[in-house]
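Only one protein chain is missing; all other protein chains are in place.
By letter and in written order, the chains are A and B; residue numbering begins at 1 in each of them.
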Amino acid sequence: MKHLLSTQDLSLSNAIRILDTAEEMSAVGEREVKKLPALRGRTVVNLFFEDSTRTRISFEAAAKRLSADVINFAAKGSSVSKGESLKDTAQTLSAMGADAVVIRHWASGAPHRLAATDWIDAGVINAGDGTHEHPTQALLDAFTMRRHWARLAGTPSEGTDLKGLRVAIVGDVLHSRVARSNVWLLRTLGAEVTLVAPPTLLPVGVEQWPCSVSYDLDQTLANGVDAVMMLRVQGERMNASFFPSTREYSRRWGFDDNRLRALDDLGMTDTIIMHPGPMNRGLEISAAAADSPRSTVLAQVRNGVSVRMAALYLLLSGDSREPAATRAPAYTAPPIKESI
Amino acid sequence: MTSVTSAPVPARVVLSQADIDRALTRIAHEILEANKGSRDLVLLGIPRRGYPLALRLADKIAAADATVDAAAIVGQLDVTMFRDDLSHQGTRPPYPTKLPRTGIDNKVVVLIDDVLYSGRTIRAALDALVDLGRPRIVRLAVLIDRGHRELPIRADHVGKNLPTSSAEKVRVRLEETDTPEGGTPVNEVVIEGGA
Partner (left out) sequence: MTTTGTYLIKGASILGGEASDVLVRDGIIAEIGHGLADGGATVIDATGLVALPGMVDVHTHLREPGREDAETVETGTRAAALGGYTAVHAMANSTPVADTAGVVEQVYTLGRAAGWVDVRPVGAVTVGLAGEQLAELGAMADSRARVRMFSDDGICVHDPVLMRRALEYVKAFDGVVAQHAQEPRLTAGAQMNEGDVSAVLGLTGWPAVAEESIIARDVLLAQHVGSRLHVCHVSTAGSVEIIRWAKERGIDVTAEVTPHHLLLTDDLVRSYDPVFKVNPPLRTDADVQALRAGLADGTIDVVGTDHAPHPSEHKECEWAQAAMGMTGLETALSVVQHAMIETGLMTWADFARVTSTAAAKIGRLTDQGRPIEAGEPANLILVDPAARWTVDPFKMATMGRNSPFKGRELPGKVVATFFKGHPTVLDGALNTPHPEAAATPSGAA
């Protein structure tokens, strides 16, 4: 693994390898010495073109627990906001000897550009790009679900997948990189995914995705679900007519107290409620739901560090002398799509 | 990591199943003797093959000393993250580290591995151990010592000293780790290749 750009091209064996490695990393977090020497002397750059304190400190903690040197490069207030291009920034980091770049960018595909060009030779981890993907978030979600699923089955989670797990992903799928990464990864791991959203917040083309789609949250819950993942809704979507009002949105698609009670009434005692954070309490999730024992919000944060340690370790511990030809997915002309 | 290759390489068996068993029985008694009994004894196997060897040794110690609960003194110590060749070898996923309930503080820890070669694995194991606690004594037991040390490390207990050339490969095959799916269990040490 040279880069982690997307969950779409992650094989089942690689996904399970990351999750299993994360299990070992999480054991380190419970020790007195919460540090491993694995990445000593390696430099990890957190390159953030978009504010996200949570994701940045999660990656920072992960890199530091592996003894890597961490450089934080926030694009706001730097030369980037003065018009320096991604290319120049990447070349600068390359000259500084970065071994891995953790990039968060508002533009979909920016991490792919870093990985595919010769601007920088470092491993690239996508820490969220535009409305495209957020692979480590999906991995930490899957890690959280897998622990839950294994516990219910009474088996250790190492080596297992999510076969049979029913997951509902609820909210603004259209603009959600978390939803996209989760759909691909959960499908790879064998879970059954249902997207629940107002039709305006589902992308054209969603019918090709490996999941089912519903406009009705109550029906989805009644059909039986093991994990409900609530997506953050931006209030400004209302102004763009994606939905009439926040009130109407939370009535139809929010996880409110009534729906929390409904889980109990339906006898779904083991169903968990997930949220990638930060939450809009009272909009897509009620305070009672967020704070209920079903909520895995804090476990997700905790697991985030373990999963990111695993990703950094697996990316940086490979053979650095591997011939260049087999590494970067350098862009070559794809076969022309045409018919004769 | 040892792997089973399909290419036909000249191989000779240097330890049979019975030889391995005899060597482990002897090491078990040596450990008890060096420790003057089973008090504070913890056996930590280094993945992959050190761990099943540690389990076998614990059974033999328990057989010799009725006060010993074999399962309670065995653990696994993963050294992957402490290796000095992480950026040169292919990616190695870590194995779980499992310590006995008693922990390792003030214990007599015996590290168990299959083959002692450069000594670098044991160096990594000593570093890993430091992060987990403070044993009173650390000893080392290996099934095979093939020489060619690159660090000042030696084993306290050795199943067999095996002079080899660097070009040769020493393969330890244990039924716990090397039984092919649906195949017959095998326990042997072979030398492959060389001049």
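By our rule, a contact is a pair of C-beta atoms (placed from the backbone, for glycine too) under 8 Å apart; a residue touches a chain by one contact, two chains touch by 3 or more.
If you're wondering where the values come from, they're calculated on a predicted model, not measured in any experiment.
*Asks:* Which shown chains does the hidden chain touch?
*Replies:* Hidden chain contacts in the full assembly come out as A.
*Asks:* Using the touch definition up top, pick the residue from A:His3, A:Arg17, A:Arg42 or A:His105 that touches the left-out chain.
*Replies:* Residue touching the absent chain, from the options given: A:His105.
*Asks:* Using the touch definition from the top, which of A:Gly29, A:Pro203 or A:Gly277 touches the missing chain?
*Replies:* Here the residue in touch with the unshown chain is A:Pro203.
*Asks:* Can you say which of A:Arg17, A:Arg56, A:His148 or A:Arg180 touches the chain missing from this structure?
*Replies:* A:Arg180
*Asks:* Using the touch definition from the top, which of A:Gln8, A:Asn72 or A:Ser214 touches the missing chain?
*Replies:* Candidates A:Gln8, A:Asn72 or A:Ser214; residue touching the omitted chain: A:Gln8.
*Asks:* Footprint of the hidden chain on chain A, which residues?
*Replies:* 8, 85-87, 105-110, 112-113, 116-117, 129-133, 177, 180, 203-206, 208-209, 331-334, 336-340
One rule holds in what follows: only the chains that are shown with their structure count from here on.
*Asks:* State, to the nearest whole Å, the distance from the C-alpha centre of chain A to the C-alpha centre of chain B.
*Replies:* Computed value for the inter-centroid distance: 39 Å.
*Asks:* Can you tell me which positions in chain B touch chain A when the two form their complex?
*Replies:* These residues of chain B touch chain A: 78, 80-82, 86-97, 127, 131-132.
*Asks:* Spell out the part of chain A that touches chain B in their complex, as residue ranges.
*Replies:* By the definition above, chain A touches chain B via 1, 17, 20-21, 23-25, 27, 31, 33, 35-39, 42, 66, 158, 313-314, 316-321.
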